[in-house]
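Here is the structure we will look at.
What follows is an incomplete set of chains from the complex, kept in their original frame.
Labels run A and B following the written order; every chain starts at residue 1.
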Amino acid sequence: MQQYTQQISTNAQGRKLYDITPQVLDWANQLGFNTGLLTLYIQHTSASLLINENYDDDVLVDMEAFFKRLVPDGDDLFIHTVEGPDDMPAHVRSALTQTSLSIPILQGKLALGQWQGIFLFEHRHMPATRCIILHALGD
Amino acid sequence: MQQYTQQISTNAQGRKLYDITPQVLDWANQLGFNTGLLTLYIQHTSASLLINENYDDDVLVDMEAFFKRLVPDGDDLFIHTVEGPDDMPAHVRSALTQTSLSIPILQGKLALGQWQGIFLFEHRHMPATRCIILHALGD
């Protein structure tokens, strides 16, 4: 069994779901693994990872709308407001979604379902460079 | 180190938590690994994975009740309603739970805690066939 790693950097331009599927597939598909396991890890606590529907962009709008309502910016509940009204909500939204994801590789392909895409979920309003580590092992 | 993969199909009959622990254990326990790592991956965005209490069925009822209240069907917030009032709520409920899970194998056994079961969490009301990929590696 072999393993490889790669770093992806995304220049997020504010709160939104960013589709990183193409970058992940480009890297995973050239590894030459027939069978394996790909792990994604995001090195942040104000941005997270999400497997989500990749067909209708309205899903991305609705997902953001739901999290905005569930974890409102400027909530009086929060005392950690040093970086602004979206600081603590970004940490909570990260906690409610994923910091790591693992996806099998089958018959030479990443085993994403037909309607699945891999997204970086940026939770801050300001632009930020986000780093995602890819780790793959397999034969 | 060796690796193996398997696909589990579950015929979900509407929104509910389905206990898939027996199928996972059956497969994992015959691999002959003393030490290893099992990863489960669900290929859907309207159904998800959950490690949950497996002793009292009331926990399953309450878990569903909580998510139903947190992410109401037919919510006016959502614009992606193409497949009905439970379409977008299913995506949100998936985002709030798990698409992948990894569980160590120790001394020849999957290291589930005493009260832990592995569940498919179906979020749509209509019947659906759901595919879960199992990947195991170990010695």
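The definition used in the following text is that a residue touches a chain if its C-beta (ideal position, glycine included) is under 8 Å from a C-beta of that chain, and two chains touch if they have at least 3 such contacts.
Computed from a predicted model, the values in this text were never measured in an experiment.
Colleague: Copy number of the whole complex, given 2 identical chains are placed, is what?
Modeller: My count for the entire complex in this file is 3 copies.
One rule holds for everything that comes next: only the chains that are shown with their structure count from here on.
Colleague: At what distance in angstrom does the C-alpha mean of subunit B lie from that of subunit A?
Modeller: 20
Colleague: Which of the residues in subunit A come into contact with subunit B in the complex?
Modeller: Listed in rising order, the residues are 1, 35-37, 50-53, 56, 58-59, 61-63, 65-66, 69-70, 96-98, 101-104, 106, 111-116, 137-139.
Colleague: For subunit B, which residues are in contact with subunit A within the complex?
Modeller: Contact set of subunit B toward subunit A: 1, 3, 5, 39, 41-45, 70-71, 77-80, 82, 88, 91-92, 94-96, 98-100, 102, 131, 133, 135, 137.
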